[in-house]
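Only a single protein chain was left out; the remaining protein chains are all shown in position.
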Amino acid sequence: MIVKILFFGPTASIIGTRCLDFECREGETADYVYNRLLEDNPQLAAQKLHLSVNQQYATGDEVVRDGDELAIFTAVSGG
Amino acid sequence: MIVKILFFGPTASIIGTRCLDFECREGETADYVYNRLLEDNPQLAAQKLHLSVNQQYATGDEVVRDGDELAIFTAVSGG
Amino acid sequence: MDFSEITTETIDLTSVARRVVPPECGATVTLDGYVRQFTKDRETLYLEYEAYEPMALKEMQKLIEQAKREFEISHVGIVHRIGKLDIGETSVVISVAAPHRKAAFAACECLIRELKRTVPIWKKEVYADGEEWIEGDAEKLAEP
Partner (left out) sequence: MDFSEITTETIDLTSVARRVVPPECGATVTLDGYVRQFTKDRETLYLEYEAYEPMALKEMQKLIEQAKREFEISHVGIVHRIGKLDIGETSVVISVAAPHRKAAFAACECLIRELKRTVPIWKKEVYADGEEWIEGDAEKLAEP
């Protein structure tokens, strides 16, 4: 199955893209996806990151499903 | 000597004028003017009143001078 | 720039807020007071504000000076409208610009509270069946 991972601002400029398709097995958690992504992109690890699943802040325990929209981003700086 | 007494909003509508000339002797205080005015206009006494001398809040102890501008008004309600 | 004004014209919030903005500041807090349609179930048709104008301007200026001593703020603008005001029209705008918004919030709240306590302006509410000068509750000011 495939989940979509979005990047914004700082993470988009580190990763060099705004969107990745990530293939994983049924039953994996958001944390699993997150950790795999950091292994593949160690340059992200210097940041303090937040994770969302389907446009909600995630704890990481969420089991991801096919088509889910994840996002990885740094502490927000709007306002 | 003559001092001017101004009225605004509530006090103007009670007294029926916006301005009175008040004759008094040298050396009198603002309190004296104020008390004489209340004697002449007892309908004012039901109000909680403030007094100013030359556009500054007054304690009443101020010795008034010829040409001074006094004002008597109720608690302000702007905003 | 600091300023305090009394006007009989419509007050534009944006232009008041914009006039207090210096380049090094990051936030402006603006209080916008306006004519209520209902006060305790009684319907107001319109309001009339009257000012002791020269004293009101002096008191507003004092408030600005006090606020700038007490809070870390850059600029303050106060505009109070007088004359006849229809429902929903802005009667008073206070804008405070500050490097940190916390000071701007605190100063703006203090300024409107003090303005309602000390600045000689009075409000008359006009109802369908009569009118009434509103008395403030300025218990803290010394009475003569």
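Some notes on this structure:
The first chain written gets the first letter, and so on, giving A, B and C; residue counts start at 1 in each chain.
In the analysis below, contacts are C-beta pairs under 8 Å (C-beta built on N, C-alpha and C of every residue); 3 or more make two chains touch, one makes a residue touch a chain.
All figures in this text were calculated on a predicted structure; none of them were measured in a lab.
One chain is not displayed; in the complete assembly it touches the shown chains A, C.
When you scan C:Ala17, C:Ala51 or C:Ile134 for touch with the missing chain, the hit is C:Ala17. Listed residues C:Ile6, C:Leu31, C:Ile121 or C:Ile134: the one in touch with the omitted chain is C:Leu31.
One chain of the complex is left out; on chain A, the residues touching it are 6, 8-10, 12-13, 30-31, 34, 47-52, 55-60, 71, 73-79. If you put the missing chain back, the residues of chain C touching it would be 12-14, 17-18, 21, 23-34, 36-38, 87-88, 101-102, 105, 108-109, 112.
Criterion: only the chains that are shown with their structure count from here on.
For this pair, chain B with chain C, the centres built from the Cα atoms lie 25 Å apart. Shared interface positions of chain B, defined as residues touching 2 or more other chains, are absent. Multi-chain contact residues, meaning those touching two or more other chains, do not occur anywhere in chain C.
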